[in-house]
Structures are given as structure tokens and as C-alpha cells.
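This part shows chain A:
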Amino acid sequence: MVIPLENQPVASPVSINKRWCKRCGICIAFCPKGVLAAGPDGYPVVVAPEKCIKCRLCELRCPDFSIIVEEGDKNGG
Partner candidate 1 sequence: MASQHAKDYLRNAMMPHIWCPGCGHGIILGAILRAIDKAGLDQDKTVIVSGIGCSSRASGYMDFDTLHTTHGRALAFATGIKMAKPELNVIVIMGDGDCSAIGGNHFIHACRRNIDLTAIVFNNSIYGMTSGQYSPLTPRGSFATTAPYGTIEREFDLCDLAIAAGATYVGRGTTYHAQLLSDLIVKGLANKGFSLIEGVSQCPTYFGRKNKKGGPVDMIKWQQEHAVNAVAAAKMTKEQLEGKFIVGELHNSPAPEYIAEYDKIITARRA
Partner candidate 2 sequence: MAVERSARLMQGNEACVEGAIAAGCRFYAGYPITPSTEIAELMAATLPRVGGRFIQMEDEIASMAAVIGASLTGTKAMTATSGPGFSLKQENIGYASLTEVPCVIVNVQRSGPSTGLPTSPAQGDVMQSRWGTHGDHPIIVVSPSSVSETYRLTIQAFNLSEKYRNPVILLMDEVVGHMRERVDLHKLDTPIIDRVKPTCLREDYLPYDAPMNGVAPMADFGSGYRSHVTGLIHSKKGFPTSKAEEVDFLIRRLHNKISQNLDEILKYEEYMTDDAEILVLAFGSVARSAYNAVKTARQNGVKAGLFRPITIWPFPETAVAKLAEKVRHIIVPEMNLGQLRLEVERVACSRCQVSGINSIVGELIAPDHILRRIMEV
């Protein structure tokens, strides 16, 4: 989790492991809903968690096993 909880109306379903992430930008570029953006240090940041549809494309296309989408679909199922 990279966004302070108090700033978020919706809990982020996406968690990022900065220890393994190499800042390639793939997850940011290919998220269909624009959930992610590059932070000031280049690491991906969840900027729009409410838009996440849990398509998991970020997780599938992350080369570094650094992004995990929690279980279930966008409706919480």
C-alpha cells in the first residue's frame, strides 16, 4: 500500500513491492483504467483505486512480481 489510508475513500486493491520493483513503467502504461501513475521516485503509485476493475493485467505484465491485486472482482465478489 503506498497511499496513506486517510486519503483514500476506497481501499486499494493493488499493492506494490518497492524492494523488487525496477520501475519499468509497464504496469502504469497498460492499466486500462489509469489506476496507476509514476510517483516522484519513479515507483508506481495507486492514484485512482476506485477505478480498479481487478483485471489483474498489471500483475500479469509485471516482470518483477512486484504488484499484487487482491482476490475477487471489481464488485468485491
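Just so it is clear, a residue touches a chain if its C-beta (ideal position, glycine included) is under 8 Å from a C-beta of that chain, and two chains touch if they have at least 3 such contacts; residues count from 1.
Candidate selection criterion: all candidates are chains of the complex that A comes from, given by their letters.
No experiment lies behind these values; they were computed from the predicted model shown.
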Options 1 or 2 - which one, within this complex, touches chain A: 1
Complex contacts: residues of chain A adjacent to candidate 1: 19-20, 22-26, 29-30, 57, 59-65, 68
